[in-house]
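Data first, discussion second: the structure below is written as structure tokens.
Every protein chain except one is present and positioned as in the full complex.
To keep things simple, chains are lettered A, B, C, D and E as they appear, and every chain counts its residues starting from 1.
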Amino acid sequence: MPALYPEKLVTIITTDVLETWLAKIVRKRGASGYTVVRARGAGSSGEQSSMLDIDTNIKFHVILPEERLAGMLEDLECMMKKGHHLTVFVSEVSVLHPEKYARPLE
Amino acid sequence: MPALYPEKLVTIITTDVLETWLAKIVRKRGASGYTVVRARGAGSSGEQSSMLDIDTNIKFHVILPEERLAGMLEDLECMMKKGHHLTVFVSEVSVLHPEKYARPLE
Amino acid sequence: MPALYPEKLVTIITTDVLETWLAKIVRKRGASGYTVVRARGAGSSGEQSSMLDIDTNIKFHVILPEERLAGMLEDLECMMKKGHHLTVFVSEVSVLHPEKYARPLE
Amino acid sequence: MGALSNLLIPAVLFFALGFFARVVKSDLRFPQDMAKMLSIYLLVAIGLHGGYELGRADLGVALQAVVWALVMGFTLPIIGYLLLVVTRRVSPLDAAAVAAHYGSVSAGTFLAAVAYLDSAGIEYESYPVIMLAVMESPAIIVGLLLAAWTRRRMGRNGSAEPAPADPVGQGGMSSLLHEALTNGSVLLLLGSLLIGAIAAPGSMDSLFPFINEIFMGVLCLFLLEMGMEAARRIREFRKVGVIMVAFGLVMPLIGGVVGVAIGHWALGFGLGGTTLVAVLGASASYIAVPPAMRLAVPEANPSLYLTLALGITFPFNVIIGIPLYLYLARLVGAA
Amino acid sequence: MGALSNLLIPAVLFFALGFFARVVKSDLRFPQDMAKMLSIYLLVAIGLHGGYELGRADLGVALQAVVWALVMGFTLPIIGYLLLVVTRRVSPLDAAAVAAHYGSVSAGTFLAAVAYLDSAGIEYESYPVIMLAVMESPAIIVGLLLAAWTRRRMGRNGSAEPAPADPVGQGGMSSLLHEALTNGSVLLLLGSLLIGAIAAPGSMDSLFPFINEIFMGVLCLFLLEMGMEAARRIREFRKVGVIMVAFGLVMPLIGGVVGVAIGHWALGFGLGGTTLVAVLGASASYIAVPPAMRLAVPEANPSLYLTLALGITFPFNVIIGIPLYLYLARLVGAA
Partner (left out) sequence: MGALSNLLIPAVLFFALGFFARVVKSDLRFPQDMAKMLSIYLLVAIGLHGGYELGRADLGVALQAVVWALVMGFTLPIIGYLLLVVTRRVSPLDAAAVAAHYGSVSAGTFLAAVAYLDSAGIEYESYPVIMLAVMESPAIIVGLLLAAWTRRRMGRNGSAEPAPADPVGQGGMSSLLHEALTNGSVLLLLGSLLIGAIAAPGSMDSLFPFINEIFMGVLCLFLLEMGMEAARRIREFRKVGVIMVAFGLVMPLIGGVVGVAIGHWALGFGLGGTTLVAVLGASASYIAVPPAMRLAVPEANPSLYLTLALGITFPFNVIIGIPLYLYLARLVGAA
């Protein structure tokens, strides 16, 4: 079996208006990429039906090495302090080629 | 680094016809919100190509505190007993502000 | 509380052109099904905006028993060796009815 | 004009093209929501058009048409259920779910028939559009009743444990009835009919190009996609078994004959109108009924009813059924 | 012609149908991106149409119209902000975000008014289209300035800790201004206006069927969806409170009166044009301003401004406002 190596997966659920900002954070914090999925949902700021541009959510995923996690979370924390609604969670995952996730996105 | 706290993430994959029922369960079981993503797939009940209304799947996510997990799973179990096809799995995640997930959705 | 059993969740992020190949691997390796979500993103092979057919990503999920994981990963490894760009990660999940994931997809 | 040349209308040809694309495993694929969007347009266009004419038509006949639509919608599922139970090939709950589809109608088949009549230069009444709108709900209701009755009977025979309590109290009859009556496509069609009928005189003029000129083209694209879907479903015919496939071919014939009878004798329609009523009887829903059955009869196997309605009955009707019902309508008309 | 029969135009009826569908909890639902696609078509069609006429119109008047549009776009949010601050029902930042919406415009309301005038056979100038295009940006800019000013004042009073540094340096004024000026729908509308005005003579002919014939039908579908969205939002009216609902009804009246005054006296438009300017003043944006406010004023509650703009002011304008502003325009015209 191919060897597996531990990495962190950060998932952020929020309005799609913030997508470009999140992509900037990814670059700034040296992650190797990100993946975005369109979503709808409900939470403390009401329902987001994804029917209009103004109420579409995204699920934003970033895999990154443990040592880069703290910086990323600090930036997210800072956005939340400014008033943005982010649902953030971190999971443990195992990847096939860890060197792929060490190369920052240009 | 901002502190992280453990929560449970329940993911349900099923036909989108059941979305409103799942949202009702979320409210009933006191989760703070949910997120839905459109999906296609295949399983024991055939292929769901997501091309027509009648064969679209959803991935339904709920983050909730460990102590509310059992109730949620019981409701899902009960739906499955009635014949509904649900693919359910639970993962361990870490979140930034656990109090956010303790406040039930109105 | 309903009992939970451990399974492996394999997630593959790649171009949607490879979807049918991944579905073939799922069948070959005896997984019970798969779920696909449309995605966009960025990585070492540039941005995939999901605006045209030619730059759409997918998130491809397969839940399968631990003993079938190795075979699946070998096939994915082999695709990557041929030059395909796959972002692959494995997570630990708990499911309600493990027998569901033991029955291979026909 | 030969029967074959009858089939050479673009709407049918596009259906065949879609079917062919799947058979040769082409990667031709529509964007996810395109079929839905096209069908919204088609429902609105046919609704406005029919409503506009109904607003100028005989309300008595319209009412009669509604009544007969309800009769068909309630009767056909019962016939289907009995046939299926007799074959003993499927569980009684599967039978209830499948039967419900045949009491309802397929807008795609109906529109293909309209294109067929148009290209043959045959006129038709506007009443069948309103029948199209009202037949969805009774079929769902009968399906629910048949399933409930089956469950009770099975329970009495001890062959099934009592259903567990519903976690969200949503599987109940009343909430399912509500869904049957407020179904989205029913509402859209009825609403458009009403708007077409009551819109201020003159204000409809600016809508006519939209509902008339691009109608046939949109229908062609819709049937192209439905051809692909039908071909995808027909592959499963081996799983459903030859008896069930036979049901999927016989049931539309029964519905078509019933429809011809109702159209000609009960409603006194002409050749075109009678053919359309036959198509209403013969066609099986693949829009409103499947989700209703998923919610109400979760024990039934969706791929069974989808394969039958979409993979067997739908292409049968588009290719063979429509000219056949027209032929029958001509027969009774000449009699 | 009675006021009621005025409302019986398809565009308004489809809005009502969508509203009704949500009220009875129908499962009628448009595909995710359909409203967006329809609105792209509508913006392009109205832009090309308006541009074609502007290319043949008086540039002096066009310039005047732009100036007055800017004046409205800058003034109305300030009026709204003051009103809201006086009620003391919402935080000052909420007030800034809400007010910005009322300086901007709702293309859906504007188009409903166009349909209304068309069906009443009332002519209108093409200048209001260009005003529609330019009013989005100033409103956003005033919103940003009001929020910045509010934050500074709150900071001085010690009632707020200083905002944390922006992790991506994107919340800054200049990057937000850039977004206000290059907003997608503004660009699309301005671009189409320009193309309509400069396209080589003759080359527009092949476009006219596209922008004219199907326009009303597309508008009906768009308003159907917006009716559903309005109904979904109006349910939240209890959360926003009765004072805020009153604001959502009074503010369009103020904007409508201002618009009538500007249209009639400042710009010298006729009955139709004056009505359209009133609608520009009265309507509140639900396309460009909400995302801008989400980015720039994250502390404000989105469901507050969306409920007001989409759930209260939008249906009010479509059902009551448009005929009312026409009535006002007729009054001042007769004076």
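Rule of thumb we're sticking to: a contact is a pair of C-beta atoms (placed from the backbone, for glycine too) under 8 Å apart; a residue touches a chain by one contact, two chains touch by 3 or more.
Please read all numbers here as calculations on a predicted model, not as lab measurements.
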According to the contact rule at the top, which chains on display are touched by the left-out chain?
C, D, E
Out of C:11, C:32 or C:50, which touches the unshown chain?
C:50
Can you tell me which of E:8, E:188 or E:266 touches the chain that was removed from the display?
E:188
In the whole complex, what residues of chain E lie against the chain that is missing from view?
32-33, 36-37, 40-41, 44-45, 48, 178-179, 182-185, 187-188, 191-192, 195, 198-200, 202-204, 206-207, 209-211, 213-214, 291
Where the missing chain touches chain D, by residue:
5-6, 8-10, 13-14, 17, 20-21, 24-34, 37, 115, 118-119, 209, 213-218, 220-221, 224
Chain C residues that touch the omitted chain in the full complex
15, 17-18, 20-21, 24-25, 28, 38, 45-47, 49-55, 74-76, 78-79, 81-85
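Keep this in mind: only the chains that are shown with their structure count from here on.
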Along the shortest chain of touching chains, how many steps lie between chain A and chain E?
1
Which chains, if any, touch chain B and chain E both?
A, D
If you walk from chain to touching chain, how few steps can bring you from chain A to chain D?
2
Measuring centre to centre with C-alpha atoms, which chain is farthest from chain D?
A
What's the call on chain B versus chain C, same or different interface residues, using the half cut on shared numbers?
different
Based on the averaged CA atom positions, which chain is farthest from chain B?
E
From the mean C-alpha coordinate of chain A to that of chain B, what's the distance rounded to whole Å?
20
Express in whole angstrom the distance between the two chain centres, defined as the mean CA positions of chain D and chain E.
41
Where chain E touches two or more other chains at once, by residue number:
29-30, 32
Among the residues of chain C, which ones contact at least 2 other chains?
37-38, 91-92
Interchain contacts (touch definition) - all pairs
A-B, A-C, A-E, B-C, B-D, D-E
